[in-house]
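Every protein chain except one is present and positioned as in the full complex.
Moving on, here comes subunit A:
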Amino acid sequence: MRSKVGVVFGLTQPLLYLVLFGPLLSRVGGVQGAGGGNTWRAFVPGILVQLALFGAGFVGFGLIADLRSGVVERLRVTPVSRLALLLGRVLCDTLMLVVQAVLLLAAGVLLGLRAPLWGIVAGLVFVALLALSIASLSYVLAMMTRVEDAFAPLLSTVTLPLMLLSGIILPMSMAPGWLDAVSRFTPFRYVVDAARAAFRGDFSSSAMLEGAAVTVVLVVASVALGTHRFRKENT
């Protein structure tokens, strides 16, 4: 939260996708019909999930700096609960991401996104919970690798396939059978589909339910893993 510059710079990449790539998609989008007439409805949720994936994915770098300066160790000697040590960071990251997501949504509306308000709010909740899980996992990876040189390549190896397989840019419904099957094994796909359903106002769809279930499992698992790691963290 210390750097307001960070909020803005984190936004550049998704904003560029939105402005420079989005309009292309609205030309071809009619054929696929994934957005239910408005391609922005399909595209913006994807970009939001991408924001969560990359924005929250990189928070581990901050932890590596804190590991090195001894801040983490100093906090671990205090009586504060290990869950709080994790959540303090993760919630701060999530809040920052929600602020970015709202700004991105505003840009989307300017470009032509039309979606029911409740759908947008539900989509934001999905993105926030996803960011929370990804931030926790990013901290787990950072604590395992401990140095930027190892963390950075690991991060890109993990995030890029996850991004491509989740159907962020184009819906996975367009994928050939094998690709669709593979993508079913990545949790983010369900979150993207659920956010898209939410933007369509399709609250009772199976995509929505699956997405909600996957998100809850993801949040619980990643926070449990993160807390465990903060408790065990040593060397």
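Here, a residue touches a chain if its C-beta (ideal position, glycine included) is under 8 Å from a C-beta of that chain, and two chains touch if they have at least 3 such contacts; residues count from 1.
Rule of thumb we're sticking to: contacts and distances are computed from a predicted model.
From the set "Aminomethyltransferase", "Zinc transport system permease protein", "Carbohydrate ABC transporter membrane protein 2 (CUT1 family)" or "ATP-binding cassette domain-containing protein", the protein name that UniProt assigns to the chain left out of the figure is "ATP-binding cassette domain-containing protein".
The missing chain, though absent from the display, is touched by one residue of A:Leu75, A:Val109 or A:Ala150; that residue is A:Leu75.
Although one chain is not displayed, subunit A still touches it through residues 2, 65-66, 69-71, 73-80, 234-235.
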